[in-house]
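With one protein chain removed, the remaining protein chains of the complex are shown where they sit.
Moving on, here comes subunit A:
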Amino acid sequence: MACSKNQLQKIHRYMDEEMNDEEQKMLEEHVSDCGDCAAHLKEMRQTVAIVQSTSHFKAPDDITQNVMNQLPKQPPAKKGKVWLQKHPFMMTAATFFLVFIISLASGFSPDANQIAVQGEGQFYVDESNGVVIVPEGEAIYGDIRIENGDLNVEGEVHGDVTLVNGEHIQASAGGVTGEIEEINAFYERIWHHTKIFISDVFSLSSDTTEQTDLSIWF
């Protein structure tokens, strides 16, 4: 056994060929004086020599053929493509979903800070403050939808109000007879789009069933 832990560490570094010339010389000098360390180093070298003396084995001859027989018929790179070819429904669903996402994304267009108003009536848009104002004495009949702006009703709105990325500032005299819906957070917006989308699909399909029912009755 080496004479100290420190020397043992040095012997390992010597074995790993990590010493510079000076360190190497110092260790060699120490080993020539210290019997314990000399024995330890000798044993270590012998150990490595014994381990390295073991012969290399060759793999069994049939190993390549065994593996080649187990390879899948389809090249692995095309796995995904083949899977979709086998499942056309998933392909349709994936495409459909993609279109849906794109239409959603178009809602978040780059000119996102532009105020957009949908509705009919007398109002004016204060672009610098980002406010849509329905002035006092004016009344809007119908629904109104504002994107990227606040709404200040000083007059009257007879219909529903939808605010995307905006707030409703309630003025004392003004009033909204319908519902006010504020959609601000990103996920809320997605939910809102989904809701509209689903209600569209369902009203469409219920229309069709009604028609079908009628044709049966008459």
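Here is the rule we go by: a residue touches a chain if its C-beta (ideal position, glycine included) is under 8 Å from a C-beta of that chain, and two chains touch if they have at least 3 such contacts; residues count from 1.
Following the convention adopted for this analysis, contacts and distances are computed from a predicted model.
UniProt lists the omitted chain of the complex under the protein name "RNA polymerase sigma factor" (options: "Ring-1,2-phenylacetyl-CoA epoxidase subunit PaaC", "Heme lyase CcmF/NrfE family subunit", "RNA polymerase sigma factor" or "Branched-chain amino acid transport ATP-binding protein LivG"). Only one of A:3, A:19 or A:44 touches the absent chain when the whole complex is considered: A:44. Even with one chain removed from view, subunit A keeps its contact list with that chain: residues 12, 15-16, 40, 43-44, 46-48, 50-60, 63-64, 66-68, 70-72, 75-78.
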